[in-house]
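Selected chains only, in their assembly positions.
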Amino acid sequence: MYVGDIIIFPENALLSQSRNACHHPGVTDPYGKRNIIVNGDGFGVAWYCENEPREDGSCIFKIHTPAWSDPNILNIGRFVKSPVILGHVRAAGNGRNPLEPVIVNFQNCHPFKYGRYSFMHNGGIPSFELLKRDMCNMMSYDAFSGISGGTDSEHIFALFLTLLDDRDTAVTADVIAETIRKTFCGVLTLCRQHNINTACSLNVCITDGVHIVASRYRNSDAEPPSLYYASGTDFSAELGNFRHPRSCRKGGKEVIITSSPLNLEGCDNYVYEGLTTPGSPLQRENFKNWRLIPKNTMLVCTGR
Amino acid sequence: MYVGDIIIFPENALLSQSRNACHHPGVTDPYGKRNIIVNGDGFGVAWYCENEPREDGSCIFKIHTPAWSDPNILNIGRFVKSPVILGHVRAAGNGRNPLEPVIVNFQNCHPFKYGRYSFMHNGGIPSFELLKRDMCNMMSYDAFSGISGGTDSEHIFALFLTLLDDRDTAVTADVIAETIRKTFCGVLTLCRQHNINTACSLNVCITDGVHIVASRYRNSDAEPPSLYYASGTDFSAELGNFRHPRSCRKGGKEVIITSSPLNLEGCDNYVYEGLTTPGSPLQRENFKNWRLIPKNTMLVCTGR
């Protein structure tokens, strides 16, 4: 699959969501608003190369400027193929106080990479500065010294890497999922120790190029930011207002996980269904049906 | 006046409009939509220094990244004072085809400067590439070689400089206004010669640090993008959701021209009134009343 088939060509692709990310079918106010409309504070895409060893990890392209005006994205999207693609558009900070500007730089953009793992996050740890030092003190030196930016997201990834028994050997999808669970427990414990009572939003996505695990989590009555998935054997990028002349490409046995469906027209077909346990097998169905991942659930995609 | 009193501290200041520029009181659909909501493709501010000779022109700070995340703007806004300030947030292109990206760089950001003159533009010449070469051929060599970017806006400014009899000597406000009129005639003639029938939007603002002339113009039945002004002796930045603790500063005999009122709460007080001719004197009144500049009118502010 071309990278652009996910991040550029669909009508509600990530490139489009950088300007306008207000499409959250099946999500009612106010939690849909957790996804910020304008995501102009950076863009990143990680892709695994078909014939490269998975332990070399992903190839990452990131920018800290808006996705919508970047010429390199269009080139990479048109020419680069990959079986596993992660894309992210960033909205830094909470926008509450424009006089304390958000920190927008390359190092704070997602996805993050360490060895075979790629990671991205949508959400936040409130008052992160309060617990940041204690969180760093919990990390292995390797994981800590791999941090190059200052976000809560990158620190969550470093804690995940610390809690993973063996960072250098391939593990099962279940080990990844279980390590995510332990990471969240660590974060929540730190919040309690620092009397942070506001909820954490922990929608994360981690892959080693084989398995993909994504969580939709928030430790409060309110809903976490939206997260959908769709799987099928007959994916084609339905071009909407992009009207790109290039013909659609066929794929199969694919899964797409996204904070907003890639097509706008089929949005009333979404299915809200329970995913009882992490690791439940995905039914392969027609692609246009987007399923909202239930609150506080992990989606575990087991690769070959 | 501090630069920030205009571009940062008011609740609907330019910094805020970079993310959300949907406040157009008194403007009914669809022409209000000519002002694009997200202006994340650059920012610029030009200010004239109190004790510098006007022929040295303005000091300009521009960036091609979003205003909302730029730390330098906050510093300049808090510390730099000036009697004449121009600010601009840019939304490049028309957004119709995201696969032909807009050209976002420093050189295409407003304001533009040549000698004592500073210039900015909101709008566009449709199919500009068609007439660009003929427009360049109309220019004096000096004006042409001063162009460093590729926008219609900068070329309009270069045509203005060509049509000005004497670029090096101070002129009256009326000469500036008359030269703007001639510049627009030149643009419209070029459109006719190239069979461009779509309308031009020519909201421009030119100052030499003494006089300010602003136009709101569109050669069609539809309305041009919005443009307001307010004048008074008692300006204070009404802080809204910015809630900046710094006390408001007083000014007097000031005029503010803006594509969107700087305060949100007083927006139902706007006055739509006729400005019969370019050059009509401005009544000095209480600041909170924003007047919509009528279609195809120039506002001429004559300095001392």
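A and B label the chains in the order they appear, each numbered from 1.
Throughout what follows, contacts are C-beta pairs under 8 Å (C-beta built on N, C-alpha and C of every residue); 3 or more make two chains touch, one makes a residue touch a chain.
All values derive from a computational prediction rather than experimental measurement.
Novice: List the number of copies present in the full complex, noting that all chains share one sequence and 2 are shown.
Specialist: Copies present in the complete complex number 4.
As a working rule, only the chains that are shown with their structure count from here on.
Novice: Roughly how far is subunit A from subunit B, going centre to centre by Cα mean, in whole Å?
Specialist: About 40 Å separates the centre of subunit A from that of subunit B.
Novice: Quick one: in the complex, what on subunit A touches subunit B?
Specialist: 8, 15-16, 19, 38, 40-41, 65-66, 68-71, 74, 92, 95, 97-99, 101-102, 104, 242-244
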